[in-house]
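Here the complex is missing a single protein chain, while all its other protein chains stay put.
As written, the chains take the letters A, B and C, and residue 1 is the first residue of each chain.
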Amino acid sequence: MKKLRIGMIGYGFMGRTHSNAFRSVNNFFDVPYEPVLQTICARNEERAGKFASNWGFASTETDWRKVVASPDIDLIDIASPNDTHAEIAIAAAEAGKMVMCEKPLGRNGAESEAIVDAVEKAGVPNMVWYNYRRVPAVTLAKQLIDEGRLGRIFHYRAKFLQDWTISTDLPQGGEGLWRLDVKVAGSGVTGDLLAHCIDTAMWLNGGIEEVSAVTETFIKSRKHNLTGAVEPVGIDDASLFLARFKNGSLATFEATRYARGHKALYTLEINGEDASIMWDLHDLHRLQYFDHKDEGRLRGWKNVHITDREHPYMANWWVPGLQIGYEHTFIHQVADFLTAVGGGKAAPPTFRDGLATDDVTDAVLQAAATRSWTKVKERA
Amino acid sequence: MKKLRIGMIGYGFMGRTHSNAFRSVNNFFDVPYEPVLQTICARNEERAGKFASNWGFASTETDWRKVVASPDIDLIDIASPNDTHAEIAIAAAEAGKMVMCEKPLGRNGAESEAIVDAVEKAGVPNMVWYNYRRVPAVTLAKQLIDEGRLGRIFHYRAKFLQDWTISTDLPQGGEGLWRLDVKVAGSGVTGDLLAHCIDTAMWLNGGIEEVSAVTETFIKSRKHNLTGAVEPVGIDDASLFLARFKNGSLATFEATRYARGHKALYTLEINGEDASIMWDLHDLHRLQYFDHKDEGRLRGWKNVHITDREHPYMANWWVPGLQIGYEHTFIHQVADFLTAVGGGKAAPPTFRDGLATDDVTDAVLQAAATRSWTKVKERA
Amino acid sequence: MKKLRIGMIGYGFMGRTHSNAFRSVNNFFDVPYEPVLQTICARNEERAGKFASNWGFASTETDWRKVVASPDIDLIDIASPNDTHAEIAIAAAEAGKMVMCEKPLGRNGAESEAIVDAVEKAGVPNMVWYNYRRVPAVTLAKQLIDEGRLGRIFHYRAKFLQDWTISTDLPQGGEGLWRLDVKVAGSGVTGDLLAHCIDTAMWLNGGIEEVSAVTETFIKSRKHNLTGAVEPVGIDDASLFLARFKNGSLATFEATRYARGHKALYTLEINGEDASIMWDLHDLHRLQYFDHKDEGRLRGWKNVHITDREHPYMANWWVPGLQIGYEHTFIHQVADFLTAVGGGKAAPPTFRDGLATDDVTDAVLQAAATRSWTKVKERA
Partner (left out) sequence: MKKLRIGMIGYGFMGRTHSNAFRSVNNFFDVPYEPVLQTICARNEERAGKFASNWGFASTETDWRKVVASPDIDLIDIASPNDTHAEIAIAAAEAGKMVMCEKPLGRNGAESEAIVDAVEKAGVPNMVWYNYRRVPAVTLAKQLIDEGRLGRIFHYRAKFLQDWTISTDLPQGGEGLWRLDVKVAGSGVTGDLLAHCIDTAMWLNGGIEEVSAVTETFIKSRKHNLTGAVEPVGIDDASLFLARFKNGSLATFEATRYARGHKALYTLEINGEDASIMWDLHDLHRLQYFDHKDEGRLRGWKNVHITDREHPYMANWWVPGLQIGYEHTFIHQVADFLTAVGGGKAAPPTFRDGLATDDVTDAVLQAAATRSWTKVKERA
């Protein structure tokens, strides 16, 4: 099998999920490439070494430019903080490498547009790690919608609820906490959590036309974890919006890190004339389905345990009744990417898809700032 | 509308549910009789008076024999402790009254047999208050089974779990606690809780052939609540049995008052070749249904919210989505009884059905005592 | 016990729930009055007669002004369509009667203000039938919030989802379908369903400061059920809004009759710094509670089965584990009203509380019409 040598930039939480995916995909999926963990790149050499040893990377590097330039690398995988995405991705494209990038693509639409221009000009395969599309239950939802099972769509609603930043003692900035630093992250929950909801929503229900939004920063200042200085918090802790999709359906979206009792509760629901679907990340192996065409007295929400061979991706795992977990979604994403690349096809979500999501988060932030209904940017 | 004058013996928890049912049935159901709360009978005159005033009984009485003999009474409703059922029911039948009796019918099969002989000889309408048959979800289950939806039945399982007697401080005997006195109650959870499970099970799945059982009294002695004397506990606190039904299906049954965390968790499940059904009393307005004939990738347990007009009894209540509660099952039972009587038909569960349940509880207690598989008594 | 003679205007769905509540309250609650079903008033004499016979009203009337004027009536209960509320309520107040009114109070804030002025000038007891406050689980939520269990509140979210008007064949207007006629109803789901969500929300979480909203009419024209003419639909089929409460918390609200699979799914959730609460009407006898102060590894959402004696209202019903249903909320409301009146106190939700809700629905409709964030009217 043809080897595909990975140069990975970043070694945090996402570095782990990506490494595991590249390392495991061939055990479970029949794909045209064998990913090779070639180089891990991090500014801190000791940490890079430890990470390389743990995951089996062949080499380490502290300067990402060298990885991008290396002839030993086929694909650059960007798992570093958001403020580095654009520069690395553009350089990688210009070097003719395939590029995968953790979400969000850029910190805003302008950054993302530049990235898209670069990969499209270079003609290199590219993909954003919006992994939740590859939850088998979510993929099944997509199939059902594409088959027309739901009929005309009236409503969409999505939430991503967490509670891990409620404490006033939590510092901001620096290692591991860059998601709380607006300069690095670009925004708070809007780019971090809402972006997931928006990517899935547009995949399932098409484009979003306009939004009205409100954001809030509940805790206004925090100590910096490196300097100790108390500084204003720049990110949004919560971001809520109303939306109208191009297909005429209405939606509520909400993301927050202040919903006590929820750790990573990403939920989505879509209501059609004929059928409805619900899913949530806390029980990701289940899909709720209501079919109005069922016999009247037996209509109800069906709780489908997505572990059968006929469910998306599941024939590659265990036997019916035995669930998979979170990291499998990354393995599925790598499998689909490799298959697409092998077949000369684009592998969605492409960077252009990632840009479309950033256009919506831009509109959300603008709508919140201007207190006005805001159109999502139209692109050709 | 023709009036049906009720003489009720007993004023406890069941006296309340029955009174409410008689008092409300005409508001919601179109039936050929109007029950009239004529006489409430209790040994304690003051309490009888208070109960009569609360529920609108026209008169009180302290001697049940006078109620049975009264020409002003059409129906004797027995809501008094188990040790009084046989004597009252037989006298009522001999006086030509209709008889309704709280479950279990007798303290054992022998008592129940005498009662059945009396009502059948007298030819009077009769019914045991196994109210859970009239939960709309359970009635729907019966309809589905009767339509052959489940195919060949392989398994049945039922539990009735409570936790209210766990404390060693709880006294036994006397007012309100006669369920803990074996002389009055006949048995512990076997006659109190298992009897419900057995009645429903035989209604849904036919006769039980044989059983193996174990019972236990976890707290061996308790203070009597009137005398203060510490006395051995005679009832069973828990009663479990394996069963083989006449149709070849296998079953587990369990009742206990020592299942911490459960207040009145009566659950049942039936597994057929083609479909399965689950129900539980803690959410009595829901039925779980699994249909193997559903499209493969969308098979799952359907959670049916039993509040639609096409669900049994529900057209008589509110609008879809609005649930009913516990006491409604008694109203349904009265409605069905009155309709049956008006049409000259038997109103199941008849006393003979109640006897069949007592035959099973007898077999369970015998199996536990003899540590042997025990056949349920066959009657012509 | 002192009798309280009821004159009821209207005999539809709400006429039934109110009649049942007045008729049953003394069986279960110890209150200082005995409601008497004195007069039922409806324009159609035959229907009034049938309703009177079913529920035991002593007399019927076709002109509500006569009921209001009658010396035999102590309390006017308004269960007729929304466009009649103001006129009747004001007349009743001027006649010195107590007044209860089905929600919403008026078709808009202006109507409601006139009603409030009338009852406050007359000094008569008054109450709006926002019955969901009296769901025991919701009342318990209120108690927990009042005890400060939740700490600072960050989020509130509420939905009321139905699907009964999805069909294009459904007619509008006339008997039983006046909720689809904007002239009678005042609005669509905004006044019908959202009003419930808003009343509970403000009771639990205080006043709402401003809103941004969107409404939609999915099916634009319908046949009139009496005239047969196809006419534009004037009501909103769906109404969604973002809100900021006075306490700084953010909220999403949504009501629709186009959410396939939901019959009457009213859900609410409130997230505080220390604890969170969820409830839904489809399992109204349960409360979900998350307490962050619980031991870390055992934190989770607790599913509380609201059937214990220590739960609000439940000591008056059956025994632990046995659930109540929808109509009980009306009985609780009557019980609380009678107790308040007997004690010379106001019985919330008063008409003034109902006006506050109408001020919010007005703001929602205005925000949707103007596509702008809209302040809720401030009253002294």
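Just so we're on the same page, a residue touches a chain if its C-beta (ideal position, glycine included) is under 8 Å from a C-beta of that chain, and two chains touch if they have at least 3 such contacts.
Note that the structure is a prediction, hence the values are computed from the model and not measured.
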item	value
Options A:R134, A:H262 or A:H332, residue touching the unrepresented chain	A:H262
Residue among B:T60, B:N126 or B:T256 touching the omitted chain	B:T256
Hidden-chain contact residue, picked from the options B:I88, B:C101, B:I198 or B:A213	B:A213
Among A:T17, A:Q172 or A:S276, residue touching the chain not depicted	A:T17
Residue numbers in subunit C that touch the chain omitted from display	140, 287, 289, 291, 294, 296-305, 308, 310-311
Touch residues of subunit A, complete complex, unshown partner	13, 16-17, 19-20, 23-24, 26-27, 54-55, 162, 164, 262-265, 281-286, 305, 307-308, 318-328
Absent chain, residues of subunit B that touch it	154-155, 157, 159, 161, 163, 166, 212-214, 216, 218, 238, 240-242, 244, 248, 250, 252, 254, 256, 258-262, 271-276, 290, 292, 299, 301, 371-373
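In this text, only the chains that are shown with their structure count from here on.
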item	value
By mean Cα position, the chain sitting nearest the middle	C
Cα-centroid distance, subunit B relative to subunit C, in whole angstrom	36
Geometric centre distance via CA averages, subunit C-subunit A, whole Å	42
Chain centre separation in whole Å, for subunit B relative to subunit A (CA means)	55
Multi-partner residues of subunit B (at least 2 other chains)	305, 308
